[in-house]
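Here the complex is missing a single protein chain, while all its other protein chains stay put.
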Amino acid sequence: MTTVALDDELVGAVVEQVWESLLGAVARPWAGPRPAGATVPTVRAQVRLSGDWNGLVRLTCDPATAETLAAAMLMSGPDEALPEEDVLDAVGEVVNVVGGNVKGALVGRTSLGLPQVALAARAALAALPALPAVADDAARSLAVPTSRCVLDWHGAPVVVEVLGDDAPDVPDGRQQPDSSSQQAKTRQEKRKP
Amino acid sequence: MRALVVDDSRAMRRIVARILTGIGYDVEAGDGQQALDVLARGPKPHLACIDWNMPVMDGLSLVVRVRENPQWRDITLMMVTTESEHSQIVRALAAGAHEYLIKPFTSDSLREKLDLLGLVPAPTGEVAS
Partner (left out) sequence: MTIAPEAFTFVRDLVRRESAIVLDTGKEYLVESRLTPLARQAGQVDVNAFVSALRSRYNPVLTRQVVEALTTNETSWFRDGDPFAALRSDLFPALARNRPSRQLRVWCAACSSGQEPYSVAMTALDTPALTGWKVEIVATDLNEEVLARARAGTYSQLEVNRGLPATTLVRHFTRDGAHWRITPALAAAVTFRPLNLVRPFPAMGTFDVVLLRNVLIYFDLPTKRDILRRVRQVLSPDGYLFLGAAEMTMGVDDSWERVPAGRSSVYQVRGDAR
């Protein structure tokens, strides 16, 4: 069996397919300045891969972009304002599908967690119900992006990253896996009427 | 024709439900746990589209539960999931799923899977050529 490099090409191929079929859109690369992961104001959706490979697949964008991503995915009309929980759920599902396909490309046994979605800034989506914060600030300082792909979504950047826990230049890079109960809670909480 | 869409993501439930409704299905939707309630209450669906990774009850367990019940034997089960390893597909088929559609998918690919299963409702007024 061939060893699969978890590189920009693989992530790009997965993103391209997800964009085409799930969002009905072309995955255009972002031509502007590279947004720094930590400073983009943000809806952040992530899913954990654990097993023979450990890390996160994460999507970051601004809240308005999350709304238009969700609208494209759900084919909601311009008159239909999506409830915020639907927006977060949709973005979570995008990262879930990207994560599943990245996992499928890896050699060995790896399992996929449930998506977690959180707001790192409360700009346009201020009215959203509080969600458990994604405990990723520590993680980000440890994990070096294994692959990052920045897309242009109607003039705004959408960042898709695959972050390995044990990037080679991180001395003690193994981060604590998110507890599965917390992940489950995220999805369940979203489903409350 | 009736379909049950089982996914913990509301967005995905809505996407699958829209495609199925478009080809003439009556659709109910819920997560893994709710699916068992819907099945117990009836009416029995002809088709269930089942996600794999869900909290409380995952899709594979649901397939096993449905297959254990003789009353539900004639429900066609299709996994609709982002789990996409060869071994996962084999596992699901062995557990009793009839078909397997990998996310992301298009409405055409879902329709073609139903076609393979003989589960596309015939449009009214169709004339055999």
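Just so it is clear, A and B label the chains in written order, and each chain counts residues from 1 on its own.
The rule we apply is simple: contacts are C-beta pairs under 8 Å (C-beta built on N, C-alpha and C of every residue); 3 or more make two chains touch, one makes a residue touch a chain.
Since the structure is predicted, the reported quantities are computational estimates derived from the model, not experimental observations.
Undergrad: Specify the shown partners of the omitted chain in the complete complex.
TA: Displayed chains contacted by the hidden chain, ordered by label: A, B.
Undergrad: Would you mind spotting which of B:G32, B:P45, B:G59 or B:P104 touches the chain that isn't drawn?
TA: Of all options in B:G32, B:P45, B:G59 or B:P104, contact with the hidden chain holds for B:P104.
Undergrad: In the complete complex, which positions of chain B touch the hidden chain?
TA: Answer for chain B: residues 84-86, 89-90, 92-93, 97, 99-102, 104-106, 108-109, 112-113, 115-116 touch the chain left out.
Undergrad: May I ask you to list the residues on chain A that touch the chain which is not drawn?
TA: Listed in rising order, the touching residues are 2, 4, 10, 13-14, 17, 20-21, 24-26, 101, 104-105.
The criterion applied here is as follows: only the chains that are shown with their structure count from here on.
Undergrad: Between chain A and chain B, what is the gap in Å from one C-alpha centre to the other?
TA: 26
Undergrad: Please give the residue numbers of chain B that touch chain A in the complex, ascending.
TA: Chain B residues touching chain A: 8-12, 14-15, 18, 31, 53-56, 81-85, 102-106.
Undergrad: Write out the stretch or stretches of chain A touching chain B in their complex.
TA: Residues in contact with chain B: 17-18, 20-22, 70, 73-75, 85-86, 89-90, 92-93, 96-97, 99-101, 103-104, 112-114, 183-184, 187-188, 190-191.
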